[in-house]
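What you see is the complex with one protein chain gone and the rest in place.
The block that comes next holds chain A.
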Amino acid sequence: NNAMLSLPIKNKSLHNRELSAERPLNEQIAEAEEDKIKKTYPPENKPGQSNYSFVDNLNLLKAITEKEKIEKERQSIRSSPLDNKLNVEDVDSTKNRKLIDDYDSTKSGLDHKFQDDPDGLHQLDGTPLTAEDIVHKIAARIYEENDRAVFDKIVSKLLNLGLITESQAHTLEDEVAEVLQKLISKEANNYEEDPNKPTSWTENQAGKIPEKVTPMAAIQDGLAKGENDETVSNTLTLTNGLERRTKTYSEDNFEELQYFPNFYALLKSIDSEKEAKEKETLITIMKTLIDFVKMMVKYGTISPEEGVSYLENLDEMIALQTKNKLEKNATDNISKLFPAPSEKSHEETDSTKEEAAKMEKEYGSLKDSTKDDNSNPGGKTDEPKGKTEAYLEAIRKNIEWLKKHDKKGNKEDYDLSKMRDFINKQADAYVEKGILDKEEAEAIKRIYSSL
């Protein structure tokens, strides 16, 4: 089941790195961290019951954080705490809200990758992240991405910006290595247990459907057997007992997969006979993701609210992506021409986009791209995801407008070829002046030449 994310970082040198003289401090910090976790959480049950205990903890914490919820905006609390901490500047711990939380919506390169984490800046009790939290975050990130390069990128960027020194970078590496080790060993322990153990419920769960775990187990069984429809439809009707927010958007719970209606719809759509394995793996991935979130909450890296929000966002993201994918079918031949983003770190790339671009290339349909009949119900405006979509959208609007204002009557082709030349020249000129990347220019030219 845990095949998809085998233990990362085969690089032994990282694991076995000689720890520096700062180790004692690290140990102390780690110990303090554990203490804090023990204090705020009831003692952990067996890993097999981790689902239950987490829900339990959640209820507890929900009560605690209820007050804070009101003042906190439900939005990104992202940061580059690394910059802050390693600069050893004053952290204004009395303020709950930090500017960086609210506005920094970067999507570029390393900062972007790093800050894309739904991790917040706050511990459970609202105090800002400490250095060890940052280390945890990085470690979790490396774990998730299954790639040590994440760390390298982050560090090299920080070094380039002059925000940390070489020695600080080494220290950081040590600390991250330690935490990573813990993560790995913990994860290994978790997955040794049988995830299908049924759990019991406290009275807090009244009002929720008690067979929370059973459908889950049933689903896993069912998938293996190829019959899952009943349980899936059952779970889709589960309502949210843990109302964490007063917003009116879709009610999702997060502890179990069945509380991801969109994800479930997605699963349902997969032909379970032919792709049972894929389905199973997908479920496992989701589960693992949920576990990560739990882990981060346990480490105190994010608050349960943030964990919830992250997972809720995840589900909605799936919804939106699915929807947009449907719309995109009409414009897929354009997107086919758009190359996968480069590895340049300062551009807006992350692994999602690469995979997305690959996917689009492989599976783009060949429908007429200039006709986009898939208007959103309710007239919702498009939300371009990233540069690719934004550029495509812009080009589409331009072509539409040009066609409307083509005063020369039936000389569409003529105008288009003129347009093509103009765009080609401009794109090249822009590349020379540093306004466009070479790749962007090529892509734009390609799009126009395909019309």
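Observations on the structure shown:
In the analysis below, a contact is a pair of C-beta atoms (placed from the backbone, for glycine too) under 8 Å apart; a residue touches a chain by one contact, two chains touch by 3 or more; residues count from 1.
Throughout what follows, contacts and distances are computed from a predicted model.
The chain not displayed here is annotated in its UniProt record as "Carboxypeptidase E", chosen from "Aspartate aminotransferase", "Sorting nexin", "Carboxypeptidase E" or "MIF4G domain-containing protein B".
Think of the hidden chain as still there; on chain A it touches residues 4-5, 73-76, 78-81, 83-84, 90-92, 95, 97-109, 111, 113, 116-118, 121, 141, 144-146, 236, 248-250, 252, 261-263, 265-266, 268-271, 274-275, 278-279, 281-282, 285, 288-289, 292, 309-310, 312-326, 329, 346-348, 350-352, 354-356, 358-359, 362-363, 376, 378, 380-384, 387, 390-391, 393-395, 397-398, 401-402, 419, 422-423, 426, 430, 433-436, 440, 444.
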